[in-house]
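With one protein chain removed, the remaining protein chains of the complex are shown where they sit.
Presenting chain A:
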């Protein structure tokens, strides 16, 4: 287990007159079994034990003192916290507005957070580099022990470091190389066979460091994390390129950047040449890590370092050799500031890629005037999309478990550490170890509850909303065993198909629309209509998925996607609350949210990314004043909003029918209507779902497709019928082992079950008195010539009928009971029974149907 560490003060105590504390300048940590000691000074950056062993807390040591009042730990320390991106509440992470660099931390400017910690929870020193706001964070992954601070976080927003603070930090880090060296020496010695988890982090950092120098090192067993870390290593590049691009245009005064710009213009000519090549291999940045991942998975016995070495090997050939050299030379020439040099140099390896990505974008960004540009770029993006899809599919076959991760946009994996606690939406309270750790799994439901420690101020670090979850099952769900079960699973509506057949045209149209808006950085509205079950929402989801992949591959600018559903709101104005929450994580009342959103969308430069908003079931957002719809369609008209609104509803003429002119005019004329599926399309859909699975006869599929197409063209219905037919098939052939194919007969039965009216069977199975009451109604209708009669009239007919048929005399009470029974089944439409004799009775079925049902006997 944990090797014991002894903490002792170094130097003479200084008495603090105010607090009656004895303060110290330095502390030494001694690990049992090791001769060396670790010295920690006041003012140094330290790692503090926390809940997450991978990412210990980072803090700056402010004061070391001995507190007599604390019974357990007399050695106390006062610290200034830093916060990692993964510790920022998930709902607020987007406030950063970009993806964080892997080793970026934030100055935690929140006085309410407890800064008094137990000194014995300090793990060891760490190097923190402060960066000016306009500096780029070097994406050096090998030198993991260096952390960068650029912004401060005060639980509300990210802001640049204040100049005083920056200067202070800058000053501190000047002494760091020395410090680092000593730390290195010491940490090496600390390594013991039974290393603690907390120390492992340090050790890993250390070993990474050594591996970057490509020194032979002792082998480590491959941890499951290793793969992910490698994959993730590519993700931070995306934001980086974007930032660098933006900043480079914004501040051309920096000599380094102008140099780079020159370099860029130099390589434009080869880039044009290599464009077709670029189309074929659209995303080297994505492919490369995947490849390595694959290799690594195959050779899981290989150690950590070898893999990382391999990564570089695979990365390098992809980068054109010529360019790399040119660029790296360019980079070498750039004047870098002395203290930071070490952190800058490694980033050279990555630069060529960044620039390569830019090459693809550059023509787009610059020659806006070229009219054919959109067309080609869209085509290319489609091609890219398909290729990515194919590739993913290929990968998915080799191992299905990684597929999910692949589909996720990079934004969801902001940091290598976040996958460790991807479920926890809240930062765990920053308590030094112990207490909070065992609190973590205290609840029975596997829900992420905030683990509060009583002595902390609860407010700042408690979650704003924990996402609840249904508890997970104890036993794993069984996998389908037979052919029919497999078919049933695939036929379920929830099974998301790889692609949506028969909606290619609609997909293309929506894709083009959204893509053009993204590329133009403008906003717009689109109205999509169609009867239920025609794949409207599924197609839009598909489009968004495609665009997100394209955004990852940098074919389109990144965007934020929000989805709201009118049916999932309690009232129309709640849509503001939902949008705001999904956009910024803020919670507000409907009115306040509307104001905030209006401010956001109507004022200049508030958002950097385009927002794509999908509003499903639009008709539910109708209000008397139509202010909700008005706002939804008005925001995109503002140039600064950069909002693309896709709306879905069932009726084609919704804008004309229910919207005021000013609303429907803002919606514009970009309409699309999804036609109900035809039988051949339904057949194709079923075919694609049942690919390579012989569970249905061909005739049967055709039958159901035609049947549904004739009824509604609802794909959901089609799938449900087939699913039910598999049940019937399984049920009918009891012999285990050979369930046989689903035939037309089975489907016919299923269709009958679902669509045949049950009125006739209900009448046939009703009691004698009920049947004669129905007869009496018919007789009364015939007598009066009306389609409605009072109970009294029917009763007299009923009595006469009963007398004729030799039934005992029905009393009024009995007859009333019969009438109510029929009314509750809705065979009759009756008034409330307090009207008694005067209640009016009407048939809910056609008279012919009643006659038919009664005659059968």
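The definition used in the following text is that a residue touches a chain if its C-beta (ideal position, glycine included) is under 8 Å from a C-beta of that chain, and two chains touch if they have at least 3 such contacts; residues count from 1.
Assume contacts and distances are computed from a predicted model.
Chemist: What protein name does the UniProt record of the undisplayed chain give, "Dynein light chain roadblock", "Origin recognition complex subunit 4", "Glutamyl-tRNA(Gln) amidotransferase subunit B, mitochondrial" or "Sequence-specific DNA binding transcription factor"?
Modeler: When "Dynein light chain roadblock", "Origin recognition complex subunit 4", "Glutamyl-tRNA(Gln) amidotransferase subunit B, mitochondrial" or "Sequence-specific DNA binding transcription factor" are compared with UniProt, the left-out chain turns out to be "Origin recognition complex subunit 4".
Chemist: Touching the hidden chain in the complete assembly: which of A:584, A:821 or A:847 does that?
Modeler: A:821
Chemist: Looking at the whole complex, which of A:167, A:495 or A:693 touches the chain that is not displayed?
Modeler: Looking across A:167, A:495 or A:693, the contact with the absent chain belongs to A:495.
Chemist: One chain isn't shown here. Among A:162, A:680 or A:796, which residue touches it?
Modeler: Hidden-chain contact among the options goes to A:796.
Chemist: In the full complex, which of A:571, A:653 or A:698 touches the chain missing from this view?
Modeler: Residue touching the absent chain, from the options given: A:571.
Chemist: Looking beyond the chains shown, say which of A:49, A:63, A:720 or A:780 touches the absent one.
Modeler: From the options A:49, A:63, A:720 or A:780, the contact with the absent chain belongs to A:720.
Chemist: If you put the missing chain back, which residues of chain A would it touch?
Modeler: Touching the missing chain: residues 443, 445, 447, 449, 463, 465-480, 485, 488-489, 492-496, 531-533, 567-571, 574, 577-578, 617, 620, 650, 714, 716-717, 720-721, 723-724, 727, 731, 753-755, 758-759, 761-762, 765-770, 792, 795-796, 799, 807-808, 810-814, 817-818, 821, 824-827, 836-838, 844.
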